[in-house]
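Accompanying notes for the structure given below.
With one protein chain withheld, the remaining protein chains of the complex are depicted in position.
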Amino acid sequence: MAEHIFTEDTRRKLLTVSTATLTTIMFKRGFRNCFIGGIHPLNPEHARMVGPAYTLRYIPAREDLDQLKVFEDRAHPQRKGVEECPPGHVMVIDSRKDRAAASAGDILVTRLWKRAAAGIVTDGGFRDSADIAKLPFPAFHAGPSAPTNLIRHHAVDLNVPIGCGDVAVYPGDIIVSDTDGAVVIPRALADHVADEAVEQTLFETFVQERVMAGDGIFGLYPPSPEARQTFRIWREGRGEA
Amino acid sequence: MAEHIFTEDTRRKLLTVSTATLTTIMFKRGFRNCFIGGIHPLNPEHARMVGPAYTLRYIPAREDLDQLKVFEDRAHPQRKGVEECPPGHVMVIDSRKDRAAASAGDILVTRLWKRAAAGIVTDGGFRDSADIAKLPFPAFHAGPSAPTNLIRHHAVDLNVPIGCGDVAVYPGDIIVSDTDGAVVIPRALADHVADEAVEQTLFETFVQERVMAGDGIFGLYPPSPEARQTFRIWREGRGEA
Amino acid sequence: MAEHIFTEDTRRKLLTVSTATLTTIMFKRGFRNCFIGGIHPLNPEHARMVGPAYTLRYIPAREDLDQLKVFEDRAHPQRKGVEECPPGHVMVIDSRKDRAAASAGDILVTRLWKRAAAGIVTDGGFRDSADIAKLPFPAFHAGPSAPTNLIRHHAVDLNVPIGCGDVAVYPGDIIVSDTDGAVVIPRALADHVADEAVEQTLFETFVQERVMAGDGIFGLYPPSPEARQTFRIWREGRGEA
Amino acid sequence: MAEHIFTEDTRRKLLTVSTATLTTIMFKRGFRNCFIGGIHPLNPEHARMVGPAYTLRYIPAREDLDQLKVFEDRAHPQRKGVEECPPGHVMVIDSRKDRAAASAGDILVTRLWKRAAAGIVTDGGFRDSADIAKLPFPAFHAGPSAPTNLIRHHAVDLNVPIGCGDVAVYPGDIIVSDTDGAVVIPRALADHVADEAVEQTLFETFVQERVMAGDGIFGLYPPSPEARQTFRIWREGRGEA
Amino acid sequence: MAEHIFTEDTRRKLLTVSTATLTTIMFKRGFRNCFIGGIHPLNPEHARMVGPAYTLRYIPAREDLDQLKVFEDRAHPQRKGVEECPPGHVMVIDSRKDRAAASAGDILVTRLWKRAAAGIVTDGGFRDSADIAKLPFPAFHAGPSAPTNLIRHHAVDLNVPIGCGDVAVYPGDIIVSDTDGAVVIPRALADHVADEAVEQTLFETFVQERVMAGDGIFGLYPPSPEARQTFRIWREGRGEA
Partner (left out) sequence: MAEHIFTEDTRRKLLTVSTATLTTIMFKRGFRNCFIGGIHPLNPEHARMVGPAYTLRYIPAREDLDQLKVFEDRAHPQRKGVEECPPGHVMVIDSRKDRAAASAGDILVTRLWKRAAAGIVTDGGFRDSADIAKLPFPAFHAGPSAPTNLIRHHAVDLNVPIGCGDVAVYPGDIIVSDTDGAVVIPRALADHVADEAVEQTLFETFVQERVMAGDGIFGLYPPSPEARQTFRIWREGRGEA
């Protein structure tokens, strides 16, 4: 799938739509399991994130292998990943939904941010969560976890297909997040999904305005032919074709 | 139980007492399982809510039945419920504690608010949670969930007895919430429970004042005869009989 | 272990270091299971707490024994504990990770605060959580729970070894917390752990500065001989030996 | 869907196929969530069961309503259901996956068997499990549970759509079980699914014979054109068209 | 409660009744939470057990304290308990429902059996489960667990009140088990509960006979005045007053 180019135009569109809208559009295409739930942004002000997935796979730790000295090895996948995750990408970590030890801490997350990554997601937990929460950087986890990752996690692979929060994530898949959680979109579908999501968002903005104005939802959401016509007029009034 | 009138006086009293106080009063009457826990208000500024329950029952979705077109049907229980929930009532949704898909989203919740419902509770999750959190409307869930409800939930019934968060909820039961969660009070008991709760709250305000002033809890909480007398004087001083 | 004195110097040092740093130092000494996770501070502004553990043990409630009248008994462990927990100590409650009923409420927590306890931790939940959150007092739980503790908990012992959040807590163990959760340090190790943690924190402050300045983590974290030298110079520049 | 006749021919076919085969055939038709897992037969000798669903819905118990006297009421849904479940039907109970109290006990299950029901399924537990296990009657649960159902369950409805083990069950759906668990087949699909399952079972019998004879699975499972031809010959040899 | 004598007569009666019957009788006395569920007998042929509780309390292990050498100490509560549990008593272990390490193994269980204990219960797991299953000795657990208990459990107390499977167990409480699990009966109630259970069992034997003979449950279970009369006659016919 790597041959599909992820364009700046698509990235910008995806930044304007919600994960709720995206999961509905994915559902229409037959995708029922593309939402990483049970996670939340450490900093709710920085919940929106869009970028291709760069993955890190953990397996359970083993006492003889997972000692502090492993971090001295530049090939250690966690450390290597932090230095090699391409700018604009989202690091996605398979922590097997285990937050008994940290997936990463503030120094590594800060480094990722400085290297212009788009964000980081784990289905485990981060340590130094209060410090990470102060960064202007989207970071999602299931909840804080202070212990060093060596207690439970062994970093084993970079950029292989993984599971994160019970969802398949392939390297290069497009990750989009907001306060609800994160959606995983196969790269080849990203352009079309983004277009349809922008369209649907525009319609839902119209619906929300009507509901705020006191309209009921019957005939509006989903729309009757009349509501479609009203929407078209509203849309033209906004100058959006 | 529908014959019991839920008075404005009782509603106002219940708005001033905590769910902690109410569960204790219910416990004295033999009710051990009347608290819906594991949920929280999306907007902590709007955590207090009182009103009779109007229920919505979900069962698991089935792939052939639960497609987007179902929302075009005005008899679809989720949509119908949003338009028919009486003003002042609390919509309570049995989502089987499953937040793998949304129980509802911001448009429906906004409509409920516009229709003057008292609030909404699910033991699952809402989508568009950041937008719902901006409404001045009490909404409680277990956590955000972006996917459309069709992925996991099939709306099947309105206003039948349900379970919500492992608690029985009968239509018309009085729902009272605060930051801790929500209490379910059988309608026939609401007046007496409200009276006793107001009384108990007054006493606990007194106790809290004494504790803040440095008193110990022995002989105060629960009160000795002397403490009861002090309370009576304090109470008269406040002009509350 | 009670013979080890917990000094004010050690207390002050521990107030400046994170639970992430402490768990790493404990790991180096062979302790893999010393972090109470799955809890959070009710008031994030008051997440830092240091003090010796004073424990309270709950077992499941029994319907005939656990009635409201038990609180009239001054020997009731929950009430007695609140009046006897020594100043500077942290009350740690073994609630068997069960938040179906409250471990304590605002009156008792307020009393503990007035009595100059250092904080309170339960692996269950507190009631009146919004009121407790307003106190300038570190209080940690798994989540709110309104029902009176009598519904699920029977207070049975004070100051015996317990489990809290799957971690062993012996009376007098030193409890240190921040936003991530709480670490349990055997009293005999506290001085050495505190010293090493202060040292490690200083180094991590240096690392974080370098990372903020754009340095990569290779050769820095963990440090190469050159980085160690740079650190020594940086440190002298700060006037910290 | 009630208009579809469930024929004896289809029933007999379904008795000869496995739930594994059926879930694959359902998957080909787009059904991903039709298997009630996490349950097992009390008597493995009587694991096979086929019949239309007759449902019983439980909600959580309420202390004032759910007292022993309720069983004196002939309209009590649990008791009524046991006397009215049609012969050949499978009673399916929505116990909300809660086995903290029994869904039913040996007397009611014996009565169902005497009334010629096809079997019984709960996603909770049965009491008197050793006695039920002695009956020549298919009974499935998640595990034993001695307490009377009044402690946790309130029987509220008969023959309405329910969830059982996270699967939707509509009255009249065809339930088929074996040692793995139970499959729910919409009635309208039963004939076609049964035919295809018989076909697939025949093919898998052939495959299993070949594998037992030492063949590899490549080109056999799934079959190459050659393997299809070999199958056809094998089949004719058995006299099965 | 230790002053109540547990008579051989009561013991014999309790051996003839089911945990299902006992939980119902306890429910009539207001006890809703007296059943230890989620456990099963390792040897179903030896599921029936009656005796006073002798308790062992585990807390989580700590790496420095829980090393193999601890077993050399004759005061180690696990080893001491096995040698001191009185004949006829049931050892009940609070393993915090954690079966990640063993509560005990075949040597200790064999020793308990040789010392004429009545049985053993843990809410964790036993190691050497196949060997224990061969003993003619009632042993209940949640499932097998090979690792030495030192990995997760620290034996801390003997014969104090504990929780086992979310149920309170006080030393001397009467434990009664069958295939469904185990019931905990406060010692002071044992005689009366046993008498009523024998009575109820006799009635249910009659009911079961009638159901096997083809009778319906209405008017039989619970009994109408006519059914009560029939029962009296049946009972006299059996020579049981």
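As written, the chain order gives the labels A, B, C, D and E, with residue 1 at the start of each chain.
Just so we're on the same page, a contact is a pair of C-beta atoms (placed from the backbone, for glycine too) under 8 Å apart; a residue touches a chain by one contact, two chains touch by 3 or more.
What you see is a predicted model, and the numbers here were worked out from it, not measured in a lab.
Chemist: Among A:9, A:84 or A:166, which one touches the chain that has been omitted from the display?
Modeler: A:166
Chemist: Touch as defined at the start, partner being the missing chain; which of D:28, D:74 or D:134 qualifies?
Modeler: In the full complex, the listed residue that touches the missing chain is D:28.
Chemist: Which of E:16, E:43, E:110 or E:230 touches the chain that is not shown?
Modeler: E:110
Chemist: May I ask which residue of A:83, A:157 or A:199 touches the chain that does not appear here?
Modeler: Selected residue, touching the omitted chain: A:157.
Chemist: List the subunit D residues touching the unshown chain?
Modeler: 18-20, 22-24, 27-28, 32, 35, 37-38, 40, 44, 47, 178-181, 183, 204, 207-208, 211-212, 214, 216-218, 221-222
Chemist: Tell me which stretches of subunit E touch the chain missing from the display.
Modeler: The list for subunit E reads 68, 71-72, 74, 79, 82-83, 99-100, 102, 105-108, 110-111, 114, 125, 127-130, 143-148, 150-151.
Chemist: By the contact definition given up top, give the residues of subunit A that touch the hidden chain.
Modeler: 30-34, 59-65, 96, 98, 154, 156-157, 160-163, 166-168, 186
Criterion: only the chains that are shown with their structure count from here on.
Chemist: Out of B-D, D-E or C-E, find the interface that copies A-B, where copy means more than half of the contact pairs are identical.
Modeler: Equivalent contacts to A-B are found in D-E.
Chemist: Measuring centre to centre with CA averages, how many angstrom lie between subunit A and subunit C?
Modeler: Their C-alpha centroids are separated by 32 Å.
Chemist: Report the inter-centroid distance (CA atoms only) between subunit C and subunit E in whole Å.
Modeler: It comes to 37 Å between the two C-alpha centres.
Chemist: Return the residues of subunit D touching two or more other chains; collapse runs of consecutive numbers into ranges.
Modeler: Residue numbers touching two or more other chains: 32.
Chemist: Chain contact graph: line, ring, star, complete or other?
Modeler: Graph shape here is other: it fits none of the named patterns.
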